[in-house]
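A protein chain is absent from this complex, but the other protein chains hold their places.
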Amino acid sequence: MAILRGRFNSERAAWGAGLGAVLAFILILTVAGASGVTFDHTLRTVTMGGALLGLVTGVLGSFAVLRRQSLLGDALSHAALPGVVIAFIVQGRALSALLIGAAIASLTAMAFISALTRTTKIKQDAAQGITLAAWFAFGLILLSYVQGRPDAGQAGLDKFIFGQAAALVQSDVLLIVGVGALVCLIVALFWKEFKLLTFDPEFAAANGFPVRFLDSLLSSLIVAAIVLGLQLAGVILMVGLLIAPAVAARQWTQSLGVMVLLSGAFGAFAGSTGAVLSGVDVNMPTGPLMIVAACAVVLVSVLFAPGRGIVWTVMSRRRERQAVGRPSLGGVQPVMVKRSADDGQ
Amino acid sequence: MKLKVITLLMMVCVFVSVSAAQPSEPVKIVATTTQASDLVTILLGDLVGTEVQLTALLGAGVDPHLYKPTESDIAAMGEADAIFYSGLHLEGQFDTVFNALRERGIVTYAISTPVKEQGFTFGGFTLSEELVDVDDPHFWFDPRNWELATAGTAEALSELLPQHADSISANAEAYIGDLQTLHVWAVEAMSVVPEDQRVLITSHDAFNYFGDALGWEVRGLQGLSTQDEAGVADIQAIAAYVVERNISVMFVESSVSPDAIEAVRESVTAGGGRVAIAPRHLFSDAMGAPGDFGGTYIGMLAENVSVIVMSFGYDLPAWPDGLLPEMPQELLTLE
Amino acid sequence: MNTKTAPTALEINDLTVSYHSKPALWDIDLSIPEGVMAAIIGPNGAGKSTLIKAVLNLIPRAAGEARFFGLSYQQARNRIGYVPQRGSVDWDFPTSVLDVVMMGLYGKLGWIKRPGKAEREKALGALSQVGLVDFAEHQIGQLSGGQQQRTFLARALVQEADLYFMDEPFAAVDAVTERAIVDILQALRTNGKTVVVVHHDLQTVTDYFDYVALLNVEMIASGTTEAAFTEDNLKRAYGGRVAFLTHQEV
Partner (left out) sequence: MDQVLVSLALNFFSADQINAFMSDPRSVATLVGALVAISGALLGTFLFLRQMSLTTDAISHTILLGIVVMFLVMTAGFGLEPDMSSPLLILGAAAAGLLTVMLTETIQRTGLVKADAALGLAFPLLFAISIILVSRYADNVHLDVDSVTVGEIGIAWANTRSVCLEGCESVIITPDSPQAEVARVCANCVAENISPRSPSAVFVENCSNCGTYTAAQAYANGLSETTPTLVFLPKAALTMGIITLINLLFVGLLYKELKLATFDAALARALGLRPGLLHYALMALVSVTAVGAFDAVGAILVVAFFIVPPATAYLLTQRLSRMLLLGALFGALGAYTGYDLARGNLLGLVDMNRVLGWLDGVVGLGGYTTWNVSISASMVMMMFVFLLLAWVFAPRQGLIAGMIRRRSQAVRFTDQIVLRHVANHQGHADESIELAVNTLHEHFRWSASRLGWTLRRLRALNLVHIEDGLVRLTERGTNAVMSLD
């Protein structure tokens, strides 16, 4: 059985999944075109931007999910608030200043999470929760302080840095291309180091790799992508696009490289599909549609991915049951075949 | 209206218990929004600071959706004799809190009450025809509504401070006059823009009353709900509309990210059109800083009008004689 | 003992490690000659794994040092192979058996360079040594416990080290796998390599190992199996449980 699984789990399944995503996108394009979507500059820009953003978050999301940092996007979107308010107090309401403030606050939050998990037995999830609550509360304290100040610029400060996907413009796309290229370059350069770090940090340390440095580098990449994405596409989209494509891609392949590529492809699919669908009718918000598209990919993957998918597992279990049950006539209950039965070749 | 006698009776009771017991203590009034506190200040005139202690919960520029009550706000509410709030659910679930406080004998008054009673609210809910009871809370953007609110609030204040009823109603009368002048000026100013161009495009749907008062069409990219998010088709629709109507300028509010309107502009430009984004924000839910022109109701409304008219490239008519506050010179130029 | 003159694969001098509030290792002196298969044995909590981790610089030391072939860890790093405990990684990680084995070569490759055909060949060679060549493209999560252990062993083998450290390689593996692993290790020894194994099964010590270090926070005894693996030393290492244990022994 294991051999069977192994063969089906080869890269062919992943290629199939990637191809399926492309075909699905073409199908959606056709249907959308038939239902009167105008493929103008706006739709092209948002589609392109969504696809590229999905690609970048898909790539980095693979690492975030494998490192059990899936919810970092959510934690950091809250943790950015104090940075935004301090930047406002110091510099006023300039978007770039607010974003720098947000990035600094996110990085301090990240550092605190890592310090807490390193020096105590508190786990990643609780450390993220603590940081989220404390940073956000500090932001609220600052916000309520600013609220009392006699100047009028602070309205909507806590939402101001969060963009929405439909509002992507050409310069945003160029920014994503720049950041995305940098991210992909670094990931490619440090590919084997990141892989080893994610899989077995102790072995990496024993082999002389500077684990702390690599860890901060990878974390910083994820933080940078999150802050960028928050500004361009909003909170919820960042959380979703960081997780869903990676989880979906994980089902199709056994190789990290293929997973990262496929996750990027799924992210791009979700981003572009959401954009196209939101062009069908008014009042179809782009970001949430991207999430729904990404979750649809997850659903298909979890159900039908060969080897791991639920349908696959149920069917192969039934086959095994038949194979075991047939010769033993009458009264014998089907026996569950253990995975370790193939031990010792 | 028929309630008046009873209310008066009750208010007198409250007043007696308040003022008779401690004649030297000022009457403590809390106003939630900046608009409400502006109105109460104008109606009470010199009484504020002497016989009345007025606390405004929302400071300058505070968006009521995002307002976080502070410790002193809570304390002020705990000691208040009367609370004046905007209503129409602008303060969210605080409505229920105000209802509960009323059971303790605290006077609470929604300044939108007369507008609601007259049926001059906009229903926001369009899913079913019968259901129009979820109102757009930005009623103050129509000066005519604000006149009604002034009268109603003056009445409530007179009941609270019967010994000053005369001065309050005099203040109200004068202020209603000012509001009418303002309305006339604003309509005149806004009709400088040619009729086919009178479309106000903003990022957030807060200007229905404003447009209605001044005879403009209003299109918001996003709905009233703060959770509403735009889609590609929304951007395309607005962009197409801008091109179709040949609109030259769009507006951004202070409390919303300008990204979406920026995207509309790019869409229009890519289609060969031309549209600008106004260099200055409009006031939507919040007013300006106290002491500034935009820190009063009249100033806030006039500043919005001036930003719109000048962004369209027209000159403002002269500021009405004697209408206070005086419009500052720097508002007559756009930076 | 003439440890100063004989070629020594591992020399630990006065090593002390504290772990949280408790001392985990006390003033350990140990020298393991080249070409032996050595077992580190002792009761639970004796600091066996801690000893390996401290030697490999994975946890801080309070005092003392370890030298490998007379060199420091940094200098000798490429001559050392390490097999951590099986439970230390996420076996659902998307990577193939071959890939894991190639990770053994990352340290030698240096920064940025990617493993190529030569590395692949080496890894396949190591896999065939441990009898997993048919599983090369399998995802690691599909392996049984024994196969996972052999994968880790192969990852150490490709390092072509002269000195191997293995943390509990026989924990929760079946008898067949254990035998297979032992065969590989003994082959290594035959080729002049040195193997240091954290071991917990006293019954197999004399069969598998020719060198023993008995540890219980302090070093109780070390030396060839005949010399050190005595009832007396076991009693000192295992305390009250020794009567039961020595009856089963041999």
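A, B and C are the chain letters, set down in written order, and residue numbers restart from 1 in every chain.
The criterion applied here is as follows: a contact is a pair of C-beta atoms (placed from the backbone, for glycine too) under 8 Å apart; a residue touches a chain by one contact, two chains touch by 3 or more.
For clarity, every value in this text was computed on a predicted model and none was experimentally measured.
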The complex has one chain that is not drawn here; which of the drawn chains does it touch? A, B, C
Using the touch definition from the top, which of A:T42, A:S106 or A:Q124 touches the missing chain? A:Q124
In the whole complex, of A:L29, A:L71 or A:C184, the residue touching the missing chain would be A:L71
Contact set of subunit C toward the excluded chain (per top definition): 1, 4, 13-14, 16, 18, 21, 23, 26-27, 29, 62-65, 218
State which residues belonging to subunit B touch the missing partner chain. 1-3, 6-7, 9-11, 13, 65, 68-75, 77-78, 89-90, 92-97, 99-105, 116-134, 136-137, 142, 144, 205, 212, 222-231
Subunit A residues touching the omitted chain (full complex): 65, 68-71, 73-75, 89-90, 116, 119-126, 128-130, 132-134, 136-141, 143-145, 148-151, 236-237, 239-240, 242-244, 246-247, 250-251, 283-285, 287-289, 291-292, 295, 298, 302, 308, 310
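Here is the rule we use: only the chains that are shown with their structure count from here on.
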Remotest chain, subunit A as reference, centres from CA atoms: B
Whole-Å distance, C-alpha centre of subunit A to that of subunit B, is 42
Inter-chain centre distance, subunit B versus subunit C - centres from mean C-alpha coordinates, in Å: 76
Flag every residue of subunit C that touches subunit A in the complex, lowest number first. 56-58, 74, 77, 82, 84, 88-90, 93-96, 99-100, 103, 106-107, 109, 111-112, 114-115, 131-132, 134-135, 137-139, 142, 144-147, 155, 174, 176-177, 180
Would you mind writing out the residues of subunit A in touch with subunit C in their complex? 2-3, 5-6, 9-10, 66, 189-193, 195-196, 198-200, 202-209, 250, 253-256, 258-259, 339-340, 342-345
In their complex, what parts of subunit A are in touch with subunit B? 37-38, 40-43, 45-46, 140, 143-144, 147-156, 158-164, 166-170, 234, 275-276, 278-289
